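So that we are looking at the same thing, I have put the structure below in structure tokens.
One protein chain is absent from this view; the other protein chains keep their places.
Chains here go by letter, A, B, C and D, matching the order in which they are written, and residues are numbered from 1 within each.
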Amino acid sequence: MEDDISNLSRPQMYLFGCTLKSDKREFRVDVDDDDTEQQLSLKAVCLGAEAEDKFHMVEVEGLTYDGKSTKVPLVALKPSVMPSMTLGGFEITPPVTFRLQSGSGPVHISGQHFVSVKDSDDEE
Amino acid sequence: MEDDISNLSRPQMYLFGCTLKSDKREFRVDVDDDDTEQQLSLKAVCLGAEAEDKFHMVEVEGLTYDGKSTKVPLVALKPSVMPSMTLGGFEITPPVTFRLQSGSGPVHISGQHFVSVKDSDDEE
Amino acid sequence: MEDDISNLSRPQMYLFGCTLKSDKREFRVDVDDDDTEQQLSLKAVCLGAEAEDKFHMVEVEGLTYDGKSTKVPLVALKPSVMPSMTLGGFEITPPVTFRLQSGSGPVHISGQHFVSVKDSDDEE
Amino acid sequence: MEDDISNLSRPQMYLFGCTLKSDKREFRVDVDDDDTEQQLSLKAVCLGAEAEDKFHMVEVEGLTYDGKSTKVPLVALKPSVMPSMTLGGFEITPPVTFRLQSGSGPVHISGQHFVSVKDSDDEE
Partner (left out) sequence: MEDDISNLSRPQMYLFGCTLKSDKREFRVDVDDDDTEQQLSLKAVCLGAEAEDKFHMVEVEGLTYDGKSTKVPLVALKPSVMPSMTLGGFEITPPVTFRLQSGSGPVHISGQHFVSVKDSDDEE
């Protein structure tokens, strides 16, 4: 169960970004620090200027309410039609994997990475 | 009547997604657990890379203020014009049904699923 | 003057939608219940798949700060250029009128309808 | 210095809109009432159906942190490419001027106008 909000420090905000392309079609974000609570907020997705004029599909894989890991297509971009799109702050809790489902990229995902530290008395 | 906010746990956030296509034109989200309060927040809609170059209309069916169930078209997408769109966090309270009104898809809807648990003393 | 927030129940959220077309170019939302405080939050606008390939302009008419009713064009859509657009949560206080200013539609507006109930002691 | 939040009434929300065109290229919003604190939240920008198929640039002029007035281009629209765009709630504190930098319009800006009244004891 996630912690009660009162036992968490004020979330620190960092820049988040990852690039998906033909030789690196996946990017995984894990939480390797039990003393923190982390969240991504996805803000925009865009193609590289050199991307082929084909459809590029980006999917995200994460946990659903019934505890299963599910793959959800997020956006379809194409240089001559729609090279970028805002995601307006799509919050996702790691662990999460981003995957280039179709197209050779590069596709860039940008957003914020929020990290809260759990109070020490909370961990006893 | 929905519960007073103070009797609810902090909402847990999960990934939500569904796919609509010619052989599965509807996706229904029910609340089958009276001990919880649930909400979807729709973030993006996109066509699959293989979708036909026709207009795809997605509608949502849910409850309005006068207690009736109503069908509301959400978005019209077309691969050669607009393959994706952000919905910027369109919160909807289940029960709700998503329907592919026109086009053969696939159309992917993504967002968040918030679940709050009602305090036990609240249920006596 | 609108009520102090503490005298209002927690806003209940419902689905809102309306369709504008050549034989129904206006849709008005009134508040016919003095015991409630109501607000719309517009989330998306889209053309119907059968709309003519012309510009469709949607305007909203509501109250400005100087107490006058004013008509404000919200969005211009065209099937072959831009069939849909997110409004990202454009909150508007009824009474409000949506109007198809140009084009024959159909144009669909979707969003949320928030309703708070005023406390009984508040109404004496 | 802006006032402490506790001395302000709950912000009242009104509809805001303005139109820029060749014979009226500027629209200025002033605060002519010292007893209030005001803010605009820009939600969408769109071209009129009759606008020429050229690029239309809208800029906003307002105060930056170093106290200077600066002109910032907000959006470039063109009927055959992008006739409308959401601004998702771009809050700006008057005094502010909107200007049609290029193109003959009409261009319509829509949003919300928030007005809070300062408590009387606050003004002694």
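Keep in mind that, in the parts below, contacts are C-beta pairs under 8 Å (C-beta built on N, C-alpha and C of every residue); 3 or more make two chains touch, one makes a residue touch a chain.
This is a predicted model, so every value here is computed, not measured.
Student: Where the complex has a chain not shown, which of D:9, D:36 or D:93 is the residue touching it?
Tutor: Hidden-chain contact among the options goes to D:93.
Student: For the chain left out of this view, which of D:31, D:57 or D:115 touches it?
Tutor: If we include the chain that is not displayed, D:57 is the one touching it.
Student: When the complex is taken as a whole, what residues of subunit A touch the one chain not shown?
Tutor: Residues 10, 12-17, 19, 38, 43-44, 46-49, 79-86, 88-89, 108, 110-113, 115 of subunit A touch the chain that is not shown.
Student: In the complete complex, which positions of subunit D touch the hidden chain?
Tutor: Touching the missing chain: residues 1-2, 4-5, 54-55, 57, 60, 62-65, 70-78, 81-82, 85-93, 96, 101-103.
What we mean here is this: only the chains that are shown with their structure count from here on.
Student: Can you grab the rotation angle between subunit B and subunit D? Superpose on CA, round to the nearest 5°.
Tutor: 145
Student: Please report how many Å separate the Cα centroid of subunit B from that of subunit C, as a whole number.
Tutor: Centre-to-centre distance between subunit B and subunit C: 20 Å.
Student: Give, as an integer number of Å, the spacing between the C-alpha centres of subunit D and subunit A.
Tutor: Taking the mean C-alpha position of each chain, the two centres sit 33 Å apart.
Student: Subunit A: which residues touch two or more other chains?
Tutor: 86, 88, in rising order.
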